[in-house]
Structures are given as C-alpha cells and as structure tokens.
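A quick write-up on the structure given underneath.
The other protein chains are all here in position, but one chain of the complex has been omitted.
Let's look at chain A:
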Amino acid sequence: MTEKPFVDIRHAQKSFGSLEVLKDINLQVSRGQIVAIIGPSGSGKSTLLRAINDLDPLTGGEVWLEDTQVNKKLPHRQYEKHINQVRQDIGMVFQHFNLFPHLTVRENIKLAPKMLKGLSDAEADKLAEEQLDKVGMLERIDYYPSQLSGGQKQRVAIARALAMKPKVMLFDEATSALDPELVEEVNLVMKKLAEEHMTMIIVTHEMGFAESVCDRVLFMDQGVVVEEGPPDVIFRNPTNERTRNFLRKHLANANK
C-alpha cells in the first residue's frame, strides 16, 4: 500500500482487567477498500471493530480516520464533542439491528440528520426516501420496525447509517442474527455498497460472502491478527495452522 491509509489502527491494545483481548493490532484500510475480519468468537474481532468508533475504547494505541485521530486524548467534555463529530463519519451496523422501535422507519432515518446536520424536515424526508430506495425498503417507509422481518430491519439499519453520509461503514456480524433465507437480501445491499466503493470493515461468519466481496481478509484469534491477505489466499491457501483449523471447522459446521 503506497497510498496513505484511510482508516489506520496502530498498536491497538485492549484489556479488561488482566484479560488482554487485543494485543498490538495494526490495520490499515485505504479508501474504497473492503476488509473482512474473521475468527472464532472471543477472538477480539468485534472489540476491534467497536474500537474504530470508540464504542469500546482501546486501552492503548491509536485509531485514525483520514487526518483525525478518533481516540484522541482530550478532557471529557471536549472529547465528547469530538467523538460525536467523528462518529457522524463512521456508520455502523449491528448484529441485532438496533432500530429505534418507538419510531417509524422514516423517523429512524430522519432522526440523526435532522438533529445533527440541521436538515429541514422536507430535506430529511427526501434523504430518507433516497436511502430507503437504495436498500429496496421505500414501500415500508411508514412501518414500525416491529412490522418488518429481520432482513428488512437490517436493510433499514443500513439506510439509517448511510443517511449520515459516512466515510466508512462498519458491519458487526450484520447477518448473524438472521434466518438463513433472509441473509441474501442484506448481502445484496452490502454488495451494492461495495460496487459504489464504500470503504467497509466487516466482521463476519459468512466466508462465502467475505470471499466474493472483500479485498482483504484478516483472520484473528486470541487478540492477534494471525494471518491476513487477499481472500483467495486466506480461504484457499492459508499458511498458518490456526487459520487452516478454523476454516476447516467452520466449513464442517456450515455443511452440517
């Protein structure tokens, strides 16, 4: 990589008491790149992802987005202001969608742009419609989340994140909570984002999806990046024994 990294994680370290969940992790992602993080549960992959927008603050190391240090050391008040600003540029999609159940789909999407970007109601409406159209959920704009299927909820959650026009999107096992037949519709939306060159960091258990969409794959285990490379190398010719074991087990489970 010659280009300056877009997302830059340097010497990320995190411990809970004596338990070290991230051990000196470095990850550079350039603009438009799509990186998958795979690994067994407890490997620290979600913790790493959640450190990028400081949802789980690191104990050591730095996270940069372009020229801004995300986890900058600042007095509490200033830091809150700073992080709220930075987070507007980092979209995140959760395993359990986390849509706001008391708001309609439309209101879910309009909330943050109206509050934080000063959009008028009409502008926010237009934005909500655009984003929902993109994820194929426009017809459900005035539904409540409880009236949607899991796949539909996740597509709305993606639209909600996109409405802030983020520079990078983080996906934390976005399809893990879905029934198998609903996974594809969410994958399609993510593929579409990939085609639009959205920078994405994806924690996933979907090896097939990771292989077909991602530029680079990281295999994490016990708080370290064990192996990383292009998907065909990681999935077809992993050099590390632990990667091979993980993939073998994972394949066996998937075929059950």
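What we mean here is this: a contact is a pair of C-beta atoms (placed from the backbone, for glycine too) under 8 Å apart; a residue touches a chain by one contact, two chains touch by 3 or more; residues count from 1.
Everything below uses one rule, namely that contacts and distances are computed from a predicted model.
Candidate names were "Fe-S cluster assembly ATPase SufC", "NADH-quinone oxidoreductase subunit J", "Alpha-D-ribose 1-methylphosphonate 5-phosphate C-P lyase" or "Amino acid ABC transporter permease", and the UniProt protein name of the unshown chain is "Amino acid ABC transporter permease".
Between the chain not shown and the residues A:Q85, A:S176, A:S212 or A:T239, the one that touches is A:Q85. Note that of A:V7, A:V35 or A:M164, the residue touching the chain absent from this view is A:M164. Residues 53, 55, 80, 84-85, 87-88, 90-92, 94, 96, 98-103, 111-112, 115-116, 144, 146-147, 157, 160-161, 164 are the ones on chain A that touch the missing chain.
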